[in-house]
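The structure appears right after this line, and notes come after that.
Every protein chain except one is present and positioned as in the full complex.
Letters are used for the chains, namely A, B and C, taken in the order the chains are written, and counting of residues starts over at 1 for each.
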Amino acid sequence: MRALGVGLIGTGYMGKCHALAWNAVAPVFGDVRRPKLAMLCEVDEALAAQRAGEFGFAESTADWKALIAHPEVDVVSITTPNAFHAQMAIAALKAGKHVWCEKPMATSLADAEAMLVAAKAAGTVAALGYNYIQNPAIRLAQRLIADGTIGPVNHVRVEMDEDFMADAGALFSWKSEAASGHGALDDFGVHAFSLIKVLIGEVEAVMADMARPYAERPLAAGGTRAVETHDIATLLLRLSSGASGLVALNRSAWGRKGRIALQVFGAKGTIAYDQERMNEIELYTADGDSDVQGFRRILTAPAHAPYDRFIPAPGHGLGFNELKIIECRELLRAIAGEPAHLLDFEAGLRIERTVDAAARSFREGRWTTI
Amino acid sequence: MRALGVGLIGTGYMGKCHALAWNAVAPVFGDVRRPKLAMLCEVDEALAAQRAGEFGFAESTADWKALIAHPEVDVVSITTPNAFHAQMAIAALKAGKHVWCEKPMATSLADAEAMLVAAKAAGTVAALGYNYIQNPAIRLAQRLIADGTIGPVNHVRVEMDEDFMADAGALFSWKSEAASGHGALDDFGVHAFSLIKVLIGEVEAVMADMARPYAERPLAAGGTRAVETHDIATLLLRLSSGASGLVALNRSAWGRKGRIALQVFGAKGTIAYDQERMNEIELYTADGDSDVQGFRRILTAPAHAPYDRFIPAPGHGLGFNELKIIECRELLRAIAGEPAHLLDFEAGLRIERTVDAAARSFREGRWTTI
Amino acid sequence: MRALGVGLIGTGYMGKCHALAWNAVAPVFGDVRRPKLAMLCEVDEALAAQRAGEFGFAESTADWKALIAHPEVDVVSITTPNAFHAQMAIAALKAGKHVWCEKPMATSLADAEAMLVAAKAAGTVAALGYNYIQNPAIRLAQRLIADGTIGPVNHVRVEMDEDFMADAGALFSWKSEAASGHGALDDFGVHAFSLIKVLIGEVEAVMADMARPYAERPLAAGGTRAVETHDIATLLLRLSSGASGLVALNRSAWGRKGRIALQVFGAKGTIAYDQERMNEIELYTADGDSDVQGFRRILTAPAHAPYDRFIPAPGHGLGFNELKIIECRELLRAIAGEPAHLLDFEAGLRIERTVDAAARSFREGRWTTI
Partner (left out) sequence: MRALGVGLIGTGYMGKCHALAWNAVAPVFGDVRRPKLAMLCEVDEALAAQRAGEFGFAESTADWKALIAHPEVDVVSITTPNAFHAQMAIAALKAGKHVWCEKPMATSLADAEAMLVAAKAAGTVAALGYNYIQNPAIRLAQRLIADGTIGPVNHVRVEMDEDFMADAGALFSWKSEAASGHGALDDFGVHAFSLIKVLIGEVEAVMADMARPYAERPLAAGGTRAVETHDIATLLLRLSSGASGLVALNRSAWGRKGRIALQVFGAKGTIAYDQERMNEIELYTADGDSDVQGFRRILTAPAHAPYDRFIPAPGHGLGFNELKIIECRELLRAIAGEPAHLLDFEAGLRIERTVDAAARSFREGRWTTI
């Protein structure tokens, strides 16, 4: 059987991240056949050729449809701007290819729904790039919750904060246009929901507020323009399990660079985590002598699969890019028909619906069910 | 002029804390006359006498009315269970005494309103024991916000979590009875609101959710009883300043012992704080070279008044009880007619109204203005 | 029986700290009779009178010998500059008084030896103010070591760092004169040795290095003067138990304000501590499932006596000054003939001898036994 053929569309932030993963998945895991990097697509043809050389792809193109049609391409990595996800994913699925699409699924609920329809029709693998769920630390949290270590979860809090929109003096950009979405709610919210999903389960109802730290932003040509998105969103959640939840999102949070802070409270203990320290998890359990109880800082280690595939020594640390390598391994598992730890288009659509319900709850000032 | 005469009602957790403050305020501050500890009241007469000896009070009684009537008592510390605050405070005010009452003001909004009426009529000092606002670290935060170091505040988050209700197997207690209040909302919420008040300003509207981690609790006699309060509360806030806010309260949060975590986001920086590390504050400012920006951990020091009155060396640390000594000094300031850093009954009533509005917002599922 | 009569010499940093402790010991502990604050001594008579009023002492004086001779003074708190400790302590002991003397014992080994001779002759209590050992967190560490939780200790590291000598531009002061001692070695080393003593045991041999971050310092009148002390000291230790140790001392350590960082390594676990976060201790034990092992942050709580005497709720935090209240309670225990957790003059002398041996090891460039 020939090696799995890979087509990659996009060579930016996430494009490079996919490329690194496709190069590393076989050396890291050792239990998969080294895929064939068949074709790379980038809008600029010269850049496509250059990146193909760097990334190790055999061919390059500026025509994404050609990539999808390429007979050696079995799986398509889609890392283009969100607005292109739907058409590319649907085309690839229609061509019978597997699809690995960056999150969020699409820029409209209708597009996301169409993507799911296409995925169901194709019967191939259609997975989303929710990489944070791949962290061995998060998987440890997932296991500790699943095995009852902290008891039934009754409350969860997720904060996601960065500061790329924090500078009031920064020029008005597309991130402040309504066309880009709601703002922090979709930009960050989808990550929060992906983590809640794998750790605890489904969100049933939501009540959101949104805010604009800066009403307007300067234009390059002088003057200002009113900001149309909301860089801050806060959400109250009720989960199907009965747990209560809270999500706080802020992309104008000075000093926060990649914070995704989780707190999961259970009847027997608590788990805390911060993506800025992604190789640690904090666990408190109400076991044993009460005078020596405390939050324990667990460093990820070979005991926390698949950390062991990267490094045989504990506490040495994985990086953000390496989560995508793990995700890639899961994708290969799914393609091989094995159970995989991935969010597919069905799970992704549920996340998009949660975002949509949150936006409605804000407009209408009342709880909204998903 | 004779020394200020002190009457103290209650010798429990907060009663002892007041007693320590009354003993220490002159030695620590040195700029106030040592007050006369005139009379101590405790329901059990023998215990009252014993504690009077320990605490250094000249006389003791089991009759709180006698204490209020005592001619040498100029100021009354009220540290009894919340249900007694109103009648004692009103009686003391009517007798022309100053009142230093532990928070929360009362167990009903009507009582709190009556207390304010009495305070206005008396014209004496009527102050509440919101001790967390006295921390030099919090005062530093207050100054950094006031002087524009972090720019206009656009978002605030406050979490208050402890675990004294976290044990699902603990017997049903009065804390789970509706008569005790809403649960975490009033038990913890008043602290959160006091901090928001001094740091940022007034809450204008609130939308709350409340949850019960355990639907029922065991009874000593066997069987169980349905829990009537909510150990978890989550609140979305809109402040008069236009800032958005969020409060999360959990008294069943395993592992959290005295957590009051603040995050205040401004247009030029961020402040973070956790009461469990009450001698530190974290400050991020967007000044200077971006490649060396980071949250700085500032340890409280003599530069942060009135830390200097306690210890001449930085980073040596104050304790929880010492906040009450600072509060006591502020009370003396108020009694002397000087500007004081205290929450009076008017500010306290606003906090009670915020709690009440939150409870209504939960029942009605919609935003409620204060 | 009349109350214990207290005489306090000195009203500076430690004088105030003792005064606060004498005021608070009965209210906090409740199981001791409130001492009588008989007489306060300060070199300036007017200041002595003023402080006596603030601190609650009945009388004041500028003559320390009068204080020692005062018939109502049973115990003498000595908080004067180190050079005066010996004569005052010896005089008080000769007068049959109990002595509570701030560390270090004296400025020469001969003086310290004379103090011990006097203490033995007097038969009264002669205790030193090594307050850090009184922290409930340190006592917890002590218990965890004693009960074998971390197994036999094989290695210990103590760092003590502050930055009061860090400013190279600060004027030459007495701290840089040879008459003040060795520098960091005695200024800080005594604290390190007191902690090693109570946690692990005796130091048997030492090998030290010392360094001057700044060779000279400016004089107010212009020009500079050569620094005679060493603001940095580093020590290798061998303990009687066979454990190896290391002490690092730096009083010119920018950013460190009250750091005393301990790491105690045992055959079954590790304990870590930092005085700048004095209400926490970190414990790692090699028990249970290895994939959930980690350093746990234990917040001090009522379970860690005598924290419970201060606050009935966990994680609320004691302050530096409150350690002296605990020490005062131990002193009262010793005076009552009960076992007490204190370092007496015998233990203190051993610490002074360790400092002396370290200084010799530095001069001679070889290991020195104590």
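Here, contacts are C-beta pairs under 8 Å (C-beta built on N, C-alpha and C of every residue); 3 or more make two chains touch, one makes a residue touch a chain.
Predicted, not measured: the structure shown is a model, and the values here were computed from it.
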item	value
Given A:A49, A:A95, A:L109 or A:I311, the one touching the chain that is not displayed	A:I311
Among B:L299, B:L343 or B:A359, the residue in touch with the chain that has been omitted	B:L299
Residue of C:W22, C:W100, C:F188 or C:F265 touching the missing chain in the full complex	C:F265
Hidden partner chain, residues of chain C it touches	150-151, 154-155, 157, 159, 166-168, 207, 209, 211, 213-214, 232, 234, 236, 238, 243-246, 248, 250, 252-256, 265-270, 284-286, 293-295, 365-367
Hidden partner interface residues of chain B, rising order	140, 144, 149, 282-283, 290-299, 301, 303-304
Residue numbers in chain A that touch the chain omitted from display	13, 16, 19-20, 23-24, 26-28, 30, 33-34, 50-51, 53-56, 162, 164, 256-259, 276-279, 299, 301, 310-322
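Everything that follows uses one rule, which is that only the chains that are shown with their structure count from here on.
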item	value
Centre distance in Å when chain A and chain B are each reduced to the mean of their C-alpha atoms	41
CA centroid of chain B to CA centroid of chain C, Å	34
Approximate Å spacing (C-alpha centroids) for the pair chain A, chain C	53
Multi-partner residues of chain C (each touching 2 or more other chains)	299, 301
